[in-house]
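Questions regarding the structure given below will be posed in turn.
As you look at this complex, bear in mind that one protein chain is not there, while each of the others sits in place.
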Amino acid sequence: MGALAIKNVTKNFGDTHILKGIDIEIESGQFLILVGPSGCGKSTLMNIIAGLESPSTGEVHIGGRMVNNVAPKDRDIAMVFQSYALYPTMNVRQNIAFGMETRGVPKKEQDEIIARVAKMLQMDHLLDRKPSQLSGGQRQRVAMGRALARDPILFLFDEPLSNLDAKLRVEMRTEIKQLHHRLKTTIVYVTHDQIEAMTLGDKIAVMKDGVIQQFGSPQDIYEQPANLFVASFIGSPSMNFIPCHLAEQNGALGVSLQSEGEARFIALPQAAKLVGAVGKKVILGIRPEQFDVVIDSGDSLACKVHLTEPTGPDTMVLTQLNGVEVCARLHPRDAKGPGETVRLQPDVSKAVLFDAETEARLA
Amino acid sequence: MPKFWRGALYAALLVAALYYLLPLYVMVITSIKTMDQIRAGNLLSLPTGISFEAWGKAWSGACTGVDCSGLQPFFWNSIRMVIPAVLISTTLGALNGYVLSKWRFRGSELTFALILFGVFIPFQVVLLPMAQTLGWFGIANSIAGLVTVHVIYGLASTTLFFRNYYVSIPDELIKAARLDGAGFWRIFLRIIIPMSTPIIMVVLIWQFTQIWNDFLFGVVFSAGDSKPITVGLNNLANTSTSVKEYNVDMSAALIAALPTILVYVFAGKYFVRGLTAGAVKG
Amino acid sequence: MQTLRITLCAAAMTVAFAANAAEVEVLHWWTSGGEAKAAGELKKMLEAKGDKWKDFAVAGGAGENAMTALKTRVVSGNPPAAAQIKGPAIQEWGDEGVLASLDDVAKADGWDKVLPKVVIDTMKYKGHYVAAPVNVHRVNWLWVNPELLKKVNAKAPTTWDEFFKTAEALQKAGIQPVAYGGQPWQDSTVFETVALGVGGVDFYKKAFISLDQNTLKSATMVKVLETYKKIKPFTDKNAAGREWNLATSMVINGKAAMQFMGDWAKGEFLAAGKVPGKDFLCVAAPGTANAYTFNIDSFAMFKLANKDAVKGQNDLASTLVSPQFQEIFNLNKGSIPVRLGADMSKFDECGKQSAKDFAADNKSGTLVPSFAHGMAMHSATQGAIYDVVSQFWNDDNMTAKSAADKLATAAKTK
Partner (left out) sequence: MSNPTQSAHYGFAERWLPRLVLAPSFLLTIFFVYGFIAWNGYLSFTSSRLLPNFEWAGIVQYQALFASERWWVAVKNLFIFGGLFIGGAMAVGIFLAILLDQKIRAEGALRTIYLYPMALSFIVTGTAWKWMLNPGLGLEKLMHDWGFANFTFDWLVNTDMSIYTVVIAAMWQSSGFVMALFLAGLRGIDESIIKAAQIDGASLPRIYWKIILPALRPVFFSTLMILCHIAIKSFDLVMALTGGGPGFASDVPATFMYSMAFTRGQTGLGAASATMMLMTVAAIVVPYLYSELRGNRNA
């Protein structure tokens, strides 16, 4: 059994069902991301893993051991909190030492561990300061140091970067990733930021309304989203969703796209999976980067540019297809100004199709 | 801000200060006058000379009934009453606040509401039942009885103060400490208490003044040798020989007020600071 | 019955924390000059008998705070050995079953023989002595500063007409005619004196002992009230809340000419070194020369579990009634001894007069209990009547007629 296994865990507060049957299993050394909008239950799940709350039903296994009835301190875990939760009246050294003190680690050993952790996180010079004398980034570092000192089999990170400014967040993200590479410990990481999820995770569990929508590798989730929600949540700018009808034309299955009065039938590659859905309302999902600019081609559409958003390497071009706003990520040299027309060709080989009613992926 | 308004602002503040200081001024000035000066002047007139005779008399010589030991014994009674009462009620309040904010359980909110309502009951309601109960416990008319009464009826406010303060301490701190292996008591002693200085100051000051100044419980639940200073003062001020010695009355009043005034002068800033730190939240 | 059981139960518990041997805790509110001196004498005599006096004085509000303290002490099962209780209140406390019998002491000291009947009746609850009397006060005195009266060529008034004539003359001469203390019990003290003077003994008895509705609403009562209110213009504005002895000192110091007050006021005159008959006069209040409103101070003894304390109680009771104490105490307090035929030689004119009148009025049946001093009615009724009297005195818009009606209603309070 892996480092962490969650089996059919539910959590109810009275009539409110926070978690509705969660199943997750990861291997030792993996980096698991729990991602989802606020209120999806990810923090509750985290607390259950930590033992700070108990599940209504189901089991939590850590390191192959059923820990439902094990106190948080005995689960061999460490946690980094969103607010860092540093003890305000203790200096950094005492903050790190507190847990070891409680566990009865000899003083000498404590000092060694603190020295090692401080060196690893380059915060030797902060050891005698109080949390109130530290910057946000430094506090974050101390909070991680406190977790590292524990040397647990499982690290829990509860949105550790969301209180930092953008630049620092990127830096710390990298640092956490490096740390993971170096230490090879198992990490469970809660975030609502999909970029963090993509960049850090070995495995991502996308949650909504107390249910795991999809559990898989970042690439899986990006390319093969299980449903409309996952597709919309992961990726920035978000995937374009174009309502259309699935039709058959000349023996091929496809959808019709319209722009500026012009209509094109686009044949879809995964025809085999779609046979049963012919005639249904579907939603075509195309990521912004799956558009190419062409001079003229049978499958391309003339689109009028409404707005451009240059980001440097790319330029986002907003236009309309089938009456909905669509964003295309283009090379700056291909982008046209607002009011001008650009011919776009969707690359449907990677496009996905959702059932308009169930929002589940068809292909 | 224009100069004129700035001036008006200070003027308003000074007028207010005079209003607050007037009774104190009258008390101090009268206490150091002799009776002749009091008769000759009016209540604001300055003394022609300073005399602490009245203070001495109020402290150790003024008579109530056949007892002429002044306020001194009552003062020590109050000290012996106020110290344990304040410490016990503060400790209990801190523990209650800690549980009610950080270790909630089914029914804890209801318990809080029940305790909180205790702040508001008119104390006249409890006098007779309390007297009987203290009799049962064998601590009627003793300092121990008074301490008990003050602890019980101080609980509601101390609990409220601490609970409201602790609510503003993030729960994550408790979670972190639990992951660090600390239990209920260790978290309280090592994490919560060190963070509580502002609110402890508020509660100590509050309880000290409340208990020191109490008259109702004092007059009802004390006997000859356990009377607190407010009762002693009342006896003294209402004991009238044919000449009312205003200077002795005022000195006695000031002696009775001195501890609380000193507390406010020297610790008042902690009081305001503590209130700012969350005691009045919500 | 249940009360009794609870009290007994509580009393039993006091055993565990009983006070030191033979320590007599005495609750009283004798805190003013003359009173305190008198209490000091009692303490001395008791200590001569080997008992320890534990003072439990509660000042303020004519014993209001003291009653509160007493009540909670009794409820808590830890009553003082003795408390200053008098009049019908003795019966009320007796009803609660908390008073101790003094029959042994009374028999040994022959109280039945030496005390007048009115006193004996008051001290007994259901045939047993439960309280020891200390003195008899006459309430219906008028205290006069003769020097001030001389200035307007007046003599001490004996009728109400004279009184008001004198008062007007004094006022014209720029002298404050009446020293007054505006506290409910003082309001009622003056009121009952007026009632006795204007209405007479029978009226007084019917109104304040029988609480007869018709009498209380009668035209006489209206007249009494009107007369009472007529005094107000002759008092000063600062009277509200003033202690009685401060009012007395106004007469002593020549700031006011007269005061209606019981004979405890004399203690203040004497303490100020004034000589009766010369520096001040004591005369029966207008229209009351042949009547006597009495106020008997007494100490009721509470049941105590501690045997030694009981001995102390008996010593105290015996001392209180003893001729030596009666003399010393009453010389200080301004009242007269309760014992019949006590030696009055050391007493001053006022005291002698009072003793003589007491004996005479005892015979003629014109001895009436003072309601203002809790001698005539239960405390609840008395309180309700206090309320009406004080309200009438203070509220200048209230008519005498409506006050009389309110008195009648108040008298129904149980």
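All chains are identified by letter, namely A, B and C, in their written order; residue positions are counted from 1 within each chain.
Everything below uses one rule, namely that contacts are C-beta pairs under 8 Å (C-beta built on N, C-alpha and C of every residue); 3 or more make two chains touch, one makes a residue touch a chain.
Keep in mind that what you see is a predicted model, and the values were worked out from it rather than measured.
A.B. asks: Identify the residue among B:N77, B:T90, B:N141 or B:T159 that touches the chain left out of the display.
C.D. replies: Candidates B:N77, B:T90, B:N141 or B:T159; residue touching the omitted chain: B:T159.
A.B. asks: Check each of C:Q183, C:Q259 or C:S298 against the chain that is not shown and name the one that touches it.
C.D. replies: That would be C:Q183, which touches the missing chain.
A.B. asks: In the full complex, which residues of chain B touch the absent chain?
C.D. replies: Listed in rising order, the touching residues are 1, 9-10, 12-13, 16-17, 19-24, 26-27, 30, 42-44, 92, 95-96, 98-100, 102-105, 108-109, 111-130, 132-133, 152-153, 155-156, 159, 167, 171, 174-175, 183-185, 209, 212-216, 230, 233-234, 237, 246, 249-250, 253-254, 256-257, 260-261, 263-265, 268-269, 271-272, 275-276, 279-282.
A.B. asks: Quickly run down the residues of chain C that touch the omitted chain.
C.D. replies: Answer for chain C: residues 2-3, 7, 61, 63-64, 67-68, 71, 74-75, 89, 92-93, 95-96, 98, 182-184, 187, 236-241, 378-380, 382-383, 387, 390-391, 393-396, 406, 413 touch the chain left out.
The criterion applied here is as follows: only the chains that are shown with their structure count from here on.
A.B. asks: Select, from A-B and B-C, the pair of chains that is joined by more C-beta pairs in contact.
C.D. replies: Ranking A-B and B-C by C-beta contacts puts B-C first.
A.B. asks: State, to the nearest whole Å, the distance from the C-alpha centre of chain A to the C-alpha centre of chain C.
C.D. replies: 91
A.B. asks: Report the inter-chain centroid distance for chain A and chain B in whole angstrom, where each centroid is the mean of the CA atoms.
C.D. replies: Spacing between the chain centres: roughly 56 Å.
A.B. asks: Report the inter-centroid distance (CA atoms only) between chain B and chain C in whole Å.
C.D. replies: Measuring from centre to centre gives 38 Å for this pair.
A.B. asks: Which residues does chain A have that touch at least 2 chains other than itself?
C.D. replies: Residues of chain A never touch two or more of the other chains.
A.B. asks: State the interface residues of chain B toward chain A in the complex, per the touch definition above.
C.D. replies: Against chain A, chain B makes touches at 170, 172-173, 175-182, 186, 190-191, 194-195.
A.B. asks: Okay, in this complex, where on chain B does chain C touch?
C.D. replies: Residues 63-67, 127-128, 131-132, 134-136, 138, 140-141, 219-225, 231, 234-236, 238-244.
A.B. asks: Per the contact definition, I'd like the list of chain A residues that touch chain B in the complex.
C.D. replies: 47, 50, 52, 71-73, 77-79, 81-83, 85-90, 98-99, 102-103, 146, 158
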